[in-house]
Every structure is written in C-alpha cells, then in structure tokens.
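Note that one protein chain of the assembly has been removed; the remaining protein chains are unaltered in position.
For clarity, chains are labelled A and B in written order, and residue numbers in each chain start from 1.
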Amino acid sequence: MSFLRDALLVAGKDLRIERRSRVALQQIIPFGGVVVMLFAFALDSDRTLLHQAAPGLFWAAVLLAVLLAVGRSFAIEEANRARDGLRLSGLDGGSIFLGKAAAVAVELFLLEVIVGAAVVVLYDVSVRGAVVLLCAAVAATVGLAATGTVYGVLAGGLRARETLLPLLVLPAVTPVMLGATRSFQAALDGTPGDAWPWVQLLTAFAVLAVAAGTVAFGPLLEEA
Amino acid sequence: MKRLFLATTVVSLGVTAVFALWVTPPRADQGFDAVRLLYLHAPTAWIAYLAFGVTALASLLWLFPRTRSATWDLLAGASAEVGVVFTGLTLVLGSLWGRPTWGTWWEWDARLTTTAILFFLYLGYLALRRTGTTADERGKRSAIAALIAFADVPVSYLSVTWWQTLHQQGTVFNERLSVKIDGSMAFTLVAAVVSFTLLYGYLVLERFELAQLEEGREARELERAIAERVRAEHVEVAPV
Partner (left out) sequence: MSHNWGFVTAGYSITTAALGGYFVWIRLRTRHLRRTLRDENRD
C-alpha cells in the first residue's frame, strides 16, 4: 500500500509545483489552442475537411503538448538538483514513476477537455458516443503519460535532451495516435461498435507502458 | 582472416547479383523485371530485423550484471547502426518495387508503417547514444531504449498476417509454411539472404572495431584533460 501512497506523494508534489508555477495552465494549454488554430489555417478553414479530420487534429495537438508536459515534468527535477533529492528520498523507483506519470496524465486531461472544447466549437463537431470517447481518452492519456515519462527520464540530464525527447517519444506513441484517432472517429460517426477494438489496443498499450516504466524507472534514475 | 571474410562476402554478393539480374525469370504478376527487387528488398528487411535482434540481445547481456561488459554496449550500437542503414534501404527498395506493381510509391499499409516507425525508433536510439555521457550511463540508457524499441520488430514482422493488407505475405515463412516461389527464384533468394547476412556480419565487425577506437580515443582525451587540469592546479597552488 505504501507503494501507491508514495506515488500519490510524488504526483501531489508535481501538481503542486504546476499549480503554483502555472506553466501548464499559462503555457502548455494555450499552446494546444494555438495548434488547433494553426490546423484550421493549414486546411484553409474548410469546414467539411476540418470536421472530418477533427479527431486526428485533436490528437496531434495533444501529442505535441505531451512533449511539453514531459519536458516540464523533468525540467523541475533538473533545477536545484531535485533529481538527486528524488533519488536519495528512499522512495521506490516504480512509485516515483507512477507519481510523475499520474501528474502528467492529470495535466493532459485538463488540456484535452479545453482543447476538445475548442475543437468542438471551431471545427464544427457534434459530440456523440460520450462513453467511447471517455474510455478511449482515458486509455490513450495513460499510455501517452507513461511512455512520455519513461523517455523523459531516459533523456533526462543529457545534453540536447530538449531535441532528443521528441525524436524518442513521437515514434513510440504512434500506436496511441492511431488507436485514439480511429476510436474517436468511430464514436463521432455514430458507430461506437467499431471503436472497441481500438480502445482495446489503447488499453493494452497503456498497460504495457505502465509496466515497462515501473520496472525501468528505478535503474534509470540511479546514477550508473 | 578478415580479408577472407570480406572476399567471401563480395564473391557471394556477386554471384547473387548475377542470378538476380540475369538468371531468374521476370514475373508478370510482380511487375515483370521489377520482381528482381525482391532479391534485395526481402533480404535487407530480414537483415534489419536480425540487426535489431542482435542489438536487443546485446543490450540484455549488458543489463544482466553477470555478463555486463563494454563489448555488449558497443556491439549493440554497431548492430543498430547497420540495422538502420538496412531499414532505410528496405523502405527505399520497397517503394521502388511498389511503384510498378501497386502503382504507388507509398501506401499506409501496416507493414510499411511499422517499418517506417522502426526506422525512426532506431534513429532515436542512435541519437541517444551520441549524447556524450559516461560509458556506463550510455550503456544503461541505450540498453533500455533498445529493448523498448525492439517491441516494434515482431509487430512489424507479423503485421502482414495480423492485418490483411496490401503488402504480400511472407514469401518463405508464411502461414502455411510453403515456399511460394520455385527453382532459380528460390535459390537466388536463399543466396541473397546468405550473402547479405555475411555482409551484415562483416559491417558489424568493422563498425564494432571503429566504435572501440572511438571509445579508446575518448578515454585518452579524458585522461589528458584530467592530467592538464592537475598540472594547472599545481601551478596555481605553488605560490601559496
């Protein structure tokens, strides 16, 4: 039980820092909004095209925001050598991973709600199949946060980590992009039955990513 | 010994080329003479999987404390680099073959997509290796990254069986385990796989030795830098 309590402790720490620094609120979420706006320009504000592409564009915006959220999650550990503090805290590596990934997931949820609202309004999308949307979003977000956190610590403390992180994370989360887009498409098209295989894929990916991160995080945090 | 290895590789590649370009027949259902690209495309893809498999295995051996040695780390890096070259070639050759047979350079089919992802995953792996940290730190991080990236290899390999896609099923190792081609074509394909495997082995050997040299030079530079620092500090300390 202390494993989960430690995870909550770490998640609480990260979220408290975000609440006070407001980086997520004032930078990452507006960034998501700008991306949504840019896509509309790219497609020449063609309503039908935007409407069709909305699920993909939404998840592309979320994916880009993941990079910022993960970068931020590990930037706060670089400052004042907090990474050493975390290492010496005696907390289990797995619980630190779960905590940090959970904090990223919470931030992403917030972002998805706001960016999703923007997409609905700006791209003229009518929401259907709320249950499928919610399940897909939860599974996708957990997968994204877990994968991002694994690669965040993998690149953490290295030189050029800011440019390395996107190269590592984006190819690895392509299954999430695919699954989330397809299940959103199916739900919005009014055929939620077609979405469930993709939700299963998202869930499997999330479970694997969380498992891999829980095992690998401790050794990665240690200094070799 | 290495000379002999190289000579064997070159000769077997030459024999394969002769068979692939002149002896085997064109196939009407595979883009006529474009089918000759099969003898490059299939072996390069197989070598890419093999290379990443070797990287994953070497990474495991590095992670396992009893077998940990710098050799495994350098071997993993060398094999991954050769693998990336072969993956890139597979994509280009597949594209060249797809154009006359499918009528398109690229199709978002499961096999093609997962192979493209594989290419980028290992480019990221190679980038991670070049970030200049201590050998142990690099070994640990890259070994874990290699194991994560390897998850895509079976997905890519089985994608043609899992999803019914445009890409044809395995020519040799398909569901029914029946070789779909015969005679000179089968022989040429086997010869190509053998000679490309030899080439892979030779390239990895050369790249591994180069990696050892690079590593040695880095260690020497570090030593020299420390020596200089110590000397400089002596000068500073002396007047006090």
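Here are a few things to note about the model shown:
Going forward, a contact is a pair of C-beta atoms (placed from the backbone, for glycine too) under 8 Å apart; a residue touches a chain by one contact, two chains touch by 3 or more.
In this text the structure is predicted, and so the values were computed from the model without any measurement.
Shown chains touched by the undisplayed chain in the intact complex: B.
Annotation: of B:Asp109, B:Asp136 or B:Glu206, B:Glu206 touches the absent chain (contact as defined above). Listed residues B:Val85, B:Val155 or B:Ala186: the one in touch with the omitted chain is B:Val85.
Annotation for chain B: contacts to the undisplayed chain at residues 17, 21, 26, 31-34, 36-37, 40-41, 44, 82, 85, 88-89, 92-93, 96-97, 99-100, 199, 203, 206-207, 209-210, 213-214, 216-217, 220.
Note that in this section only the chains that are shown with their structure count from here on.
Mean C-alpha positions place chain A and chain B at a centre distance of 31 Å. Chain A meets chain B in the complex at residues 150, 154-155, 157-161, 164, 167-168, 170-172, 174, 208, 212, 216, 219-220, 223-224. By the touch rule above, chain B contacts chain A in their complex via residues 113, 117, 120-121, 123-124, 127-128, 131-134, 136-137, 139-141, 144-145, 148-149, 151.
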